[in-house]
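Let's turn to chain A:
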Amino acid sequence: MAEKVLELKNLQAYYRHLKGDVKAVDGIDLTVNRGEIMGVAGESGCGKSTLAYTLINAPAHLKHMGGEAYLNGKEIMSMSSGEFRKLRLQNISLIPQYALDAFSPTKKIKTHIRDLVRQHGVSPNDEFMEKVKDRLKIVNLDPSVLSRYAMELSGGMKQRVIMTISSVLDPDFLIADEITSALDVTSQRFVANMLVNLRDKEIIGSAIFITHDLAIMYQIASRIMVMYAGHLAEVGPAEEIMHNPKHPYTEALISSLPRVGIQHTDTRLHGIEGTPPDLTEIGPGCRFRFRCSYRTDKCDETPRREQVGERHYTACWNYEQVGSDSNDEQ
Partner candidate 1 sequence: MMNSKPQEGLLSVRNLSKIFYSGIINREKTVGAKNVSFDLEPGKIISLIGESGSGKTTVGKLILKLLQPTEGEIYFRGQDITNLTSKKEKKRYYSKVQGVFQDPFSSFNSLFRVDRIFNMIFRIFMPEVGKSEQEDRILEAIREVNLTPDLLEKYPHQLSGGQLQRLLIARALLLDVDVLIADELISMLDASTRMGVLNLLLDICQEKGMAILFITHDLNLGYYLSDTTLIMYEGRLVERGGTRKIYENPVHPYTKMLFESVPGVEERWDRDEDFVPEEIDKIVREFYDNHEGQGFSEVEEAHHVLFSEQKID
Partner candidate 2 sequence: MKSHWKTWLIVMLAVVFTMTFAFTVRADRADTLVTTGAIWAPPSNWNPLYFAPEPGTVGLAYEPLFHYNAIEGEYIPWLAAEEGAWIEDDVFHVELRAEPEWHDGQTLTAQDVVFTFELAEEYNLEYTYLWNYLEEVTALNDREVEFHFDTPNYQEWKQVLYEIPIIPEHIFSEIPEEDLQTISDLSEFAGQEVVGSGPYTYDDATPDRMIWQRVDNWWGNEVHGEPAPRFIEILVTDANHIVLGMVLQEQIDLSNNFLPGTPSIAENPGYNITTYYDGPPYHVPDNTAMLFFNTQEKGLDDADFRRAVSFAINPEEIVERAYEHTVEKADPTGLFGGWLDYRSEDAVDEYGFEYDPDTAVTKLEEAGYTDTTGDGWRNHPDGDDLSYQIEVPAGWSDWEDSVRIIAEQLRDIGLNVEPNFVDFSIYEDNMLTANFDMLINNFTTGKSGTPYTYWDGVASDQIYDEQATQGNYGRYENEELFEYIDLFNRMPDGEAAAYRVAEDIQEILLQDMPSVPLWYNGAWAVMSEVYWTNWPTEHNPTGFPLSWGGDWQLGTVQMLLELEPIE
């Protein structure tokens, strides 16, 4: 049996506003095993980044509303912040989406590293710094970047430094939040591969890779979770999700992706009509039903999670119809 690094059980986290709660993460179940890179996909506002914040750096108005999250078997939602602080970097770590300004402009890179590891009782001695230099080599960076300031580094380099820092204490679980979206195509590939490398070298135990770019996700994720409006739509092995989706939303999303080989003169791709629902006033029912071509009356009830394959689950009443006529879509 694979070792569970992260397990979410009916996790709920809402943004509390005067107007009401935004149910950004609303009942997510998820298991990430050691060695897995779990891709979390969905469009903006679906709750994928909120999920990351809930796990590691929740802003003040984002409140945990229910459910549990286990990291290495320990529940972390109910932990005191002091206790959880000790887990950070060593057990759970983050590559934020704001990698380009994740450094203080007035401190050298090595100062960041030294200060950070000291906070975890690790002495940044020569031996340790040698290890850091080795890690930098893995991401194809010269050790001299340590003596540089962030402004001296290009976007891609910063991204790679961040990857090094976030994984410097070999965390069990790494959250990679939109780490490729600000990068050029060539750097995207490099950075995405790096994440896989870190996993392969067992520097990180496992990771979730959050992006809105399904194509990149497909390249590196072992499993993919698709979120829609705070709910889980579908989760399963990457190949299955991409080639045999069992949720109407996943299906529509994938079929809308342009790809080399298809020109508009041959095939017209289609988007999804409409916009995601407002998460403050959302009631029960499938949240995708307003835009769904498979919609039935049953969809007014919140769909159950159905297993449709090995570790492949979907939350749709009509999943059996999905895929059968997917070719018509194109």
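How were these candidates chosen? In short, all candidates are chains of the complex that A comes from, given by their letters.
By definition in this document, contacts are C-beta pairs under 8 Å (C-beta built on N, C-alpha and C of every residue); 3 or more make two chains touch, one makes a residue touch a chain; residues count from 1.
The model shown is predicted, which means the values in this text are computed figures rather than measured ones.
Student: Need the partner of chain A in this complex, chosen from 1 or 2. Which is it?
Tutor: 1
Student: In their shared complex, at which residues does chain A touch candidate 1?
Tutor: 43-44, 140, 155-156, 184-190, 192-193, 196, 212-216, 218-219, 242, 252-254, 256-264, 268-273, 275
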